[in-house]
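Every protein chain but one is kept in place in this view of the complex.
We call the chains A, B and C, going by the order they appear; numbering starts again at 1 in every chain.
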Amino acid sequence: MSENQRIIEIEVLRYNPETDKEPSKQVFDVPFTDDMSVLQGVQYIKDYLDGSLSFRWSCRMAICGSCGMMINGEPSLSCETFLRDYYPARVRVEALAHFPIEKDLVINMEGFIEKLESIQPYIIPKEARTLAQGEYLQTPAQLASYEQFSSCINCMLCYAACPQFGLNSDFIGPAAMALLHRYNIDSRDAGKGERMELVNSEEGVFNCTAVGYCSEVCPKHVDPANAVNQNKTNSAADYFMRFLTPKGGAK
Amino acid sequence: MKKTLKRSNAPIFWALFGAGGMLSALLGPMLVFITGLAIPLGMLLPVDTMSYAKMLAFAQNIVGKGFIFAIISLFLWHAAHRIFHSLHDIGIHAGIVAKLICYGGALAATLVTAYTLLAIGF
Amino acid sequence: MNKRRPYVRPMAGWWRKNPFFVEYMIHEGTALFVAAYALILLTGLVYLSRGEAAWNVWLEGLKNPWYIAFHWLALAAVSYHTYTWFKIMPRTMPPVIVGGKRLPDMAITGGGLAVATTACLALLGLVWGIAR
């Protein structure tokens, strides 16, 4: 193994809130093999070069959504980005853009969690169903219509990709909208009316200018831009229809 | 826990933006080519394509009026919306002022177009 | 005694830092040409309403090399707008399911561009037909 071991430079944006005024770069020389991910690279740094480096990770298999970082300026999951693709050049690693940095590569994601909570991400059934009634019937086609939007791993790469979120952190943003949309179009759900209020609001979909980079970087092909932009149409319909229908669209 | 949410009025502008964007995407290139290049340079189309008589007749025709109105106003609404957002994008958050200039300009131009088309008569 | 002090990075110049954003700014920038072109048309309309002499002044004016140059640029910009408009199309419309499969982005963009081409040619044909 050691013969084909090479050294790559990893530049990390460091920030320690207790001592630093602002983040600064630090470069580490890391031995690597071809199958090593960027995550394994920063793990090496933590294990052997500088124990104080902080970052989130867990599954190592691109499913837990913890390990998002800016890698050479692009939002990426560090566990499925490989050092071999950068060598011999230096790899630049930073905390996800558009979020406040807590320390080193760790961002503050409380705002994102609040957004998730605000979209009522659970089935709001027309009428409650008992277990004795068994499962809802849902055809593979009905499943397919929302499945893609349900495969979001909450990695927030799309937020790091979306300049509109960067400019206005109140914007509900791509992933939360994808999830909201996922429930709205699930055949078991009847909560669309309640959720539209958020879609229509000033924090809602119209902050998006269809940059589309969110979908580009999404590691799970959720296509959040599609969820956001489809809902502009839904929201506009809701906006104008309320003048036509006596009850006035979504409340 | 739930915040009070304020409904956004964006759908109005967004709908106009979308309509103008679609119209300019579909016809924009050819219109620019015809009025800005083919006619002045005498390419492809007969020289008198945009003669006073023809254009007056076109502008007096109800369909022609509609076409002219849609093109000028929707193009401007489309552009105003994009420019407004781009100002925000590059860090000019002039808010209400930018809004007034962009959308106000589009509105003014729309009114001028409508007035002129009416003035031209039927 | 909480030691947290989250650091918020500035956004200034964000659009220069990623080729994707540069492209975005360029396609947003096409709006300047769309606006200018619409204003030229509006001027023409106003001149038209003022009678033949005025109209001819406007028509002559179009032959000014600056105007010609502008229109070449505008043609490029608006064509680029057309291209990007349909390129984002798959992001903005509900997924189209054909035979149980989601229609690929390419097909939607391609379809949109085909429609636009047809519309342009139809417009040209129409103008040509009327003018003849």
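Here is the rule we go by: a residue touches a chain if its C-beta (ideal position, glycine included) is under 8 Å from a C-beta of that chain, and two chains touch if they have at least 3 such contacts.
Everything that follows uses one rule, which is that contacts and distances are computed from a predicted model.
One chain of the assembly is not displayed; among "Fumarate reductase flavoprotein subunit", "cysteine desulfurase", "OadG family transporter subunit" or "Ribose transport system ATP-binding protein", its UniProt protein name is "Fumarate reductase flavoprotein subunit". Interchain touches from the omitted chain, evaluated on the whole complex, reach A, C. Taking the whole complex into account, chain C touches the unshown chain at residues 2-5. Residues of chain A that touch the chain left out of the display are 1, 16-19, 33, 35, 46-48, 50-52, 54-66, 80, 102-104, 106, 108-109, 113, 116-117, 120-123, 125, 129, 131, 134-140, 142-143, 146-147, 150-151, 153-154, 179, 183, 186, 188-189.
Just so it is clear, only the chains that are shown with their structure count from here on.
Per-chain CA centroids place chain A at a distance of 37 Å from chain B. Annotation: 30 Å between the Cα-based centres of chain A and chain C.
Across the assembly, chain C contributes 11, 15, 28 as residues in contact with two or more other chains.
Each of the following residues of chain B touches two or more other chains: 85, 89.
Those residues of chain C whose C-beta lies close enough to touch chain B in the complex are 11-12, 15, 25, 28-29, 31-32, 34-35, 37-42, 44-46, 48-49, 52, 55-56, 59, 62-63, 67-68, 70-72, 74-75, 78-79, 81-82, 85-86, 112, 115-116, 119-121, 123-124, 127-128, 130-132. Contact residues on chain A toward chain C in their complex (touch as defined above): 15, 17-18, 22-23, 73-74, 97-98, 100-102, 108, 141, 144-145, 163, 166-167, 209-213, 215-216, 223, 225-226, 229-230, 232-233. Residues 1-3, 5-8, 10-12, 14-15, 85, 88-89 of chain B are the ones that touch chain A when the two sit in their complex.
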